[in-house]
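Removed: one protein chain of the complex. Kept in place: all other protein chains.
Moving on, here comes subunit A:
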């Protein structure tokens, strides 16, 4: 019974979040909260690269199949495929051609879109806060797909009125959040909006971030 409960608990638990601090110079610091597991050891690294290449191959295959279907419907399928394949793979080429011809387009296109979607989907989330002393701060959230740039927002020091941690209702629970009060805006800007990390992480970022943003600037 207890093992069952622990298994269920583990299944239901969200991926663990880690905080990475990157400080290239004394006046710049980046806090990144991520659910990506750290790549330690050969196996993890190998798995990561294999996964990436599998995604690339799958995505390319999906695009290719849709292209071929289109070519077939135009009637130039054989010649296009021939250009790809060269002279050698005549038999394989014919078999694939046949398959594409007999499959209905109403199946191929949604299937290809699904495969593309899965290939591009990011399986981790990453949000970061970059603070440049005396200049401002930038929040950044990775998009949920590969190949898309993260959404960022820069707030200059003059516009920042305050940074604070507060609590709010989110779904069925109360969560802590780190927020920036921006001058002239009705709503605060929430840092790490989709991850909403736990209090320990937030407090660390808050404490260090304030130091970097204001106290360093005053000294310099």
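Miscellaneous remarks
Assume contacts are C-beta pairs under 8 Å (C-beta built on N, C-alpha and C of every residue); 3 or more make two chains touch, one makes a residue touch a chain; residues count from 1.
Keep this in mind: contacts and distances are computed from a predicted model.
One subunit of the complex is not drawn; among "Flagellar outer dynein arm intermediate chain 1", "Phosphatidylinositol N-acetylglucosaminyltransferase GPI3 subunit", "Sperm-associated antigen 6" or "tRNA-splicing endonuclease subunit Sen15 domain-containing protein", its UniProt record names it "Phosphatidylinositol N-acetylglucosaminyltransferase GPI3 subunit". Per the touch definition above, the residue from A:45, A:95, A:121 or A:198 contacting the chain not shown is A:198. For subunit A, the list of residues touching the undisplayed chain reads 5, 8-9, 12-13, 161-162, 164-169, 172-176, 181, 186, 188, 198-200, 206-207.
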